[in-house]
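See below for the structure under consideration.
Showing subunit A:
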Amino acid sequence: MPGVVTVSDLRTGYGGDDIINGVSFDVHPGEILTIVGPNGSGKSTLIKSLAGIVPARQGTISLFGENVTALKTPQRIAKGLAYVPQEFNVFRNMTIAENLKLSTEFLGLRSHDGNQERTRVLEMFPDIADRQDLLAGNLSGGQRQMLAFACALISSPEVLLLDEPSAGLSPKLVIEIFEKVKAVNELGTTIVMVEQNVAASLPFSDRAIVLVNGAIRHESSAAELSARGDLHELFLKEA
Partner candidate 1 sequence: MTKNKDVSSGITRRRILRTGAAAALTVVAAPYIRPSWAASAPIKIGMVIPFTGSTGAYGPEMEKAAKLAVKMINDNGGLLGGRMIELFIEDSESNPTAGAAATKKLLEVNDVNSIIGYWGSPIAMASKQLLIDAKKVMMVSCAANAVTEQEHGGLIWRFQAKSTQWGPVGAKILKQRGHKKISVLAQQNPFIVSMIDPFIAEVKKGGGTIVDNVSYLPEQPSYRAEVEKVFGAKPDAVFIPGLLTDFTSIMKEVYRGGYMSKVCSLSIAADANGRFLKNVGAEVAEGIDHYQPAPPLSSPNYKKFIKAMGEPEDTVFLFAGNAYDQVWTAALAIEKAGTDVSSEWTKKVIEISNPPGALVGDGLEALKMIRKGEAVAYVGAGADCDFDTMGDQLNRHFLHRVIKNGQNEFVQTLS
Partner candidate 2 sequence: MIAYLTTIMTLVSIAVLIAFALNVQWGMCGMVNFGLAGFVALGAYTTALISLNGGGFFVSVFAAIIVCAVMGAIVSLISMRLSEDYLAVVTLGFGEIIRLVTLNEGWLTGGALGLPGIPRPMIDVIGTDHYEVFFLGICVVIVGIVFAGLEIATRGPFGRSLRAVRDDDLVASSLGKNVLLLRVKAFAVGGGITGIAGSLQAFQFSYIDPSQFTAIMTAYAFMAVIAGGQGSHRGLILGACSVMFLLEATRFLKDVVDVLDNSQIAAIRLILIGAGLILLLIFRPQGLLREYRLKAPKSSPSSADSTAT
Partner candidate 3 sequence: MGQLLINGLGTGLIVALPSIALSLSFGILKFPNFAIGAMLTTAAYIAWSLNIHAGLPLLAAGALCIILFPMVALLCDAAVFRPLRSRGPVTLLVASMGLSFVLDNVCRLIFGNDARNFDIALSRPYRVWGLRINYELLVSAGVSIGAMILVFLILKHTSIGRAMRAVADNPNLAAARGIDAKRVIAATWILAGVLIAASGVLIGMDRAIDPQLGWNYIIVCFAAAILGGLGNPAGAVFGALLLGVVGELATLVVATNYRSGVGFLVIALVLLSRPNGLFGTREIVK
């Protein structure tokens, strides 16, 4: 089955070393793919590379069968991708409404009137819907995360990339966030997320990839991974 996103032999990094050392995988339509792994394993770099923020040094990234390796973020967004960065993912000096508007204006907007999209998205996030004039900087961590989701969803993306959506959130909020992710997924959006919180994220995922030191250590369904007794080994043992 051809993937929504296909990554083959991807190598990338920032400085001298490659952080991602030849990673290949497919993202299947409609699934939640969770990439887990210890800190420094390259999860964040990988998802940034998918989003087009860190350019690939080698290998290809395809979106719906089309090679998008050379495309920049805005062009990938126009093709149906959306990306929610980790933390600092809302414009803090702007209100909720403005954050949303910005997204309708600069993302791959399909209809001319952003209002419709905004209304649709806000229905999913009642928490922030009724305080649209609040500065995003004054929101709590969970609400900010919701807003960032909302912004990304406004373009009705087919693939949503999430970089550690649960980072810095209290356990209760973590669950709420993942429930939201699941809800979004159920509306038909394919989701690729990077997570450190294995325990909380796997139950909401369809499939999982374990990334260690920039290479895929393990790939299976989420349930299978959860069930494995040697998860600890899998994570912590060096190559």
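Picked so that all candidates are chains of the complex that A comes from, given by their letters.
Here, contacts are C-beta pairs under 8 Å (C-beta built on N, C-alpha and C of every residue); 3 or more make two chains touch, one makes a residue touch a chain; residues count from 1.
On a predicted model such as this, the values are computed, not experimentally measured, just so you know.
Q: Touching subunit A in this complex is which of 1, 2 or 3?
A: 3
Q: For subunit A, which residues are in contact with candidate 3 within the complex?
A: Listed in rising order, the residues are 51, 53, 73-74, 77-78, 83, 85, 88-94, 98, 101-103, 105-108, 151.
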